[in-house]
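What you see is the complex with one protein chain gone and the rest in place.
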Amino acid sequence: MNVLELREIGRAEKGARPDEVVLALSPGFATFFTKTIVDVPHSEVVRQILAGIEEQGVQARVIQVKARADLAAMAHTAARLSGSGIGIGVLARGTSMIHQKDLPRLSSLELFPQSPLMTPEVFRAIGRNAAQYAKGESPQPVPTLNDQMARPRWQAKAALLHLKECELLVKGAPPVEVEPVLTA
Amino acid sequence: MNVLELREIGRAEKGARPDEVVLALSPGFATFFTKTIVDVPHSEVVRQILAGIEEQGVQARVIQVKARADLAAMAHTAARLSGSGIGIGVLARGTSMIHQKDLPRLSSLELFPQSPLMTPEVFRAIGRNAAQYAKGESPQPVPTLNDQMARPRWQAKAALLHLKECELLVKGAPPVEVEPVLTA
Amino acid sequence: MSLVVGVDIGNSTTEACAALITAEGVEFLGSGLVPTTGIKGTTANVDGVEAAVRAALRTSRLALPALQRVFVNEATPVISGLAMETITETLITESTMIGHDPRTPGGAGLGVGVTVAFGELDECSPGEKVIVVVPVGIDFAVVSKALNAALERGVDLRGAVLGNDDAVLVANRISCSIPIVDEVRLVSSVPLGMTAAVEVAAPGRTIRTLSNAYGLATVFELNADQTRAVSPVARALTGIRSAVVVRTPSGEVSDRHIPAGTLELGGETSTVRIDVGEGAEAIMAALARVTPMKDASGEAGTNVGGMLASVKENMADVSGVDLAEVRIGDLLAVDTFVPQEVRGGLAGEVALENAVALAAMVRTSHGPMQQVALAISQRLRREGAAEVEVVIGGVEAEMATRGALTTPGTDRPLVVLDLGGGSTDAALADRSGAISTVHVAGAGDLVTRLIASELGVERDVAEEIKQSPLAKAESFFHLRLEDGTVQFFEEPLPPEVFARVVVLSTDALVPIPVRHSVDRIRQVRRTAKQRVFVVNALRALKQIAPYRDLRQIGFVVLLGGSALDFEIPELIADALAPYGIVCGTGNVRGSEGPRNAVASGLVLSRS
Partner (left out) sequence: MSLVVGVDIGNSTTEACAALITAEGVEFLGSGLVPTTGIKGTTANVDGVEAAVRAALRTSRLALPALQRVFVNEATPVISGLAMETITETLITESTMIGHDPRTPGGAGLGVGVTVAFGELDECSPGEKVIVVVPVGIDFAVVSKALNAALERGVDLRGAVLGNDDAVLVANRISCSIPIVDEVRLVSSVPLGMTAAVEVAAPGRTIRTLSNAYGLATVFELNADQTRAVSPVARALTGIRSAVVVRTPSGEVSDRHIPAGTLELGGETSTVRIDVGEGAEAIMAALARVTPMKDASGEAGTNVGGMLASVKENMADVSGVDLAEVRIGDLLAVDTFVPQEVRGGLAGEVALENAVALAAMVRTSHGPMQQVALAISQRLRREGAAEVEVVIGGVEAEMATRGALTTPGTDRPLVVLDLGGGSTDAALADRSGAISTVHVAGAGDLVTRLIASELGVERDVAEEIKQSPLAKAESFFHLRLEDGTVQFFEEPLPPEVFARVVVLSTDALVPIPVRHSVDRIRQVRRTAKQRVFVVNALRALKQIAPYRDLRQIGFVVLLGGSALDFEIPELIADALAPYGIVCGTGNVRGSEGPRNAVASGLVLSRS
């Protein structure tokens, strides 16, 4: 089982090269929390997303957001920093979004609102689709299962995880670029 | 004969819309100087460039650079502020350049180094070509006459004008967005 | 002075023309156009007629109570049908080749070796030339580690075939550069223990060796007979960036014609049977041999057979004519293609199989027009037109030519070409005033169907593609139109058009969910219009021209919904120009464009 460490490189800057996707991780990601709401390890989440991007021949940069636990804000920040204009946001519990810099903040290219349904395969597909958007292609959106039972069964846990993540916010702290380091 | 006044609007910011070209004027433009080295009025220079851009259905923003009298730096600054990535730089004596934000600063899309050869028609064509670049088209570069006699005949005057413009530099002052106002 | 309305009940649209008839002549007041309700020529049409009449009267200051006469056309029902039959099939046996051209293969070059399962890699000896086959589900890091270990042991790894979409990931992690083909869904069926070749070309390029019969011969050391047997594999693998070929005992790929059912075409003196599988050219040639056709039928159990039968049944129902008396009036066969999954493919390979689209048409001169007229009369009287009298007008073709002749610049001899939805109709008004008509199957609906099939989209999207130009969203703030120009937007475009080709429909941008380029979609759209309307314009005109000589026709006026199309009129005019024919979209009464010809003609014939 891998452990994910996010080594801070410096302040997150706007990228110049168009062949990159920026992945924004929430404040609690790989720090306070180490796995998603359904126990997918954060190391696997990042590994799969980066693999999806790499397979498409695109570069990835990872940032950690400190001041927001709002998925759309995070993903849009990633998109605005990204040289291709494409960004991904992931919350510690697993909820994810693919965003684009010109879209309104509350819109998105693809949204994955049901954290219990997020498997490693879905994270891989998110990386792949984001990279294809970065290449100016228009991939089939990742099929999202809709589990009507997911909501009530997981609602309480999701709420708790969300509250905890909000406690970790550092007001006004800018996003930092991180190097994801996996150790066995 | 029109008089050109450059009314300062505020600090020059990066544009969001892709259908714009940014025109950067040198420190002495329409301030200390009012016409080019061959007496084309600055009001006509700006009017023709803006007309060339408008005819192509593209927007224009005008900025005045305060800290540099270097054509490439000015044009590249304009390009980097422009939502389309295309910028134009014009020195008071008439020398001009069309630049693009991803090019190396000392490169350019089109360069017009012989200020004595710059007529109103050429300025119109510069506006037109810059707008076409902004639209992702690839226009025929504006044909530049090459007058071997231009250099020696005008060299002294060009040098004087350049020196004067350099005296007007305000170190560290950021470029300002201006509204070009023509009065008869 | 009397207030009259001419009403034309068409297959898709019901049009009306309101006018005041006085001693001096006709004063036109307004026109109306609504969708036809029910099948043309049945009492269900009444709702549409009422709506059209009201619409025509709207711009005048007069209302229903003032209405005195309504002239309706002899709306004889026309039932059109459309079916498609796939006539070729690609089959791969013994899983001998993989040619799905995944978008992200890995490495580059040509590798030849023996296929070995990933799990048995440990058992390979140093120096063994191996093509490793990796199942779905094994993590790319595990794969890379094992391949590196094998390489270190001295195994001569020459290529890899993966189930997952991991080729680039693995290529980036292993210590040698080998070609890797991935996304092979049924990788578990790749034959093991056999010589195989993997080839991956550089980005933007296509493979050179496995797509060449002699390349396969070189790689697998084949003699001439074996090369002949394997050459269809080479042809199946042309034009793609990567492929795998496995030398199985008798595996092959065959692109064969499949039996598509017999079509029976009955002429006056003879009957011709032809297999739909022979293609459109052969079918139309057979049709030419029996022309004028008396009837047609297809083989039971085939799409074509079912369509022809149901078209006849529909007509029997609607017109009250005995089924045995119903005859197919005309057919049009068009070659097309449809993307189909290849049988025996290991990775969801899709091939463009040949298909034949067939349009058929049944007409009858019988129709319960009296009942329809009566029903219209009752409805209008109920709605306040107390004095109204409904009169069945003259022959539709006469009315159409009369109306068409109100187009400025026209004169007899004139041919009216009505380009509708289900059929294309031609009416010739010669110098003496005599009218002759011809109706051929195949029109707007067939065009839409071809576009849908060839692009692999639903029919509603195909209808949008047919009717409006294309553009590509190059950013969220601008579209590049198909003519190369750019259109900018103040607000960002909706997310679903990102990087997509869209149709510039009247109301909205319609994203097209396919990978084709703007130019490719445009080409499909234009050739579909060409294969239906240019072919049918010539077919109909040849049948109706004096002495069958197109040069005898002076003027052709295009009417109908498909004459509103932004490309069809010019395609037809271009095709007719060599015959000295002046052809253009009609402009009924100098104001209505290609609409309202019959309705106007009905009014004019009574003035």
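In this document, chain identifiers A, B and C correspond to the written order of the chains, with residue numbering beginning at 1 in each.
As a convention for this text, contacts are C-beta pairs under 8 Å (C-beta built on N, C-alpha and C of every residue); 3 or more make two chains touch, one makes a residue touch a chain.
What you see is a predicted model; the values in this text were computed from it and never measured.
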Chains in view touching the one left out = A, B, C
Option touching the unshown chain, where C:93, C:148 or C:206 are the choices = C:206
Sole residue of B:109, B:122 or B:178 that reaches the chain not shown, by the stated touch rule | B:109
Of the residues in subunit B, which ones touch the absent chain?
-> 51, 54-57, 100, 102-104, 107-109, 128, 133, 136-138, 140
State which residues belonging to subunit C touch the missing partner chain.
-> 103, 203-206, 208, 211-218, 221-224, 226-228, 231, 234-235, 238-239, 241, 407-411, 469, 471, 481-485, 487, 504, 515, 517-520, 554-555, 557, 566, 569-570, 573-574, 577, 582-587, 590
Over the whole complex, note the residues of subunit A touching the chain we left out.
-> 17-19, 57, 135-137
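We take it that only the chains that are shown with their structure count from here on.
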Where the centres are mean C-alpha positions, what is the separation of subunit A from subunit B, in Å?
-> 43
Quick one: subunit B and subunit C, Cα centre-to-centre, how many Å?
-> 52
Mark out which residues of subunit C touch at least two other chains, giving numbers and ranges.
-> 474-475, 477
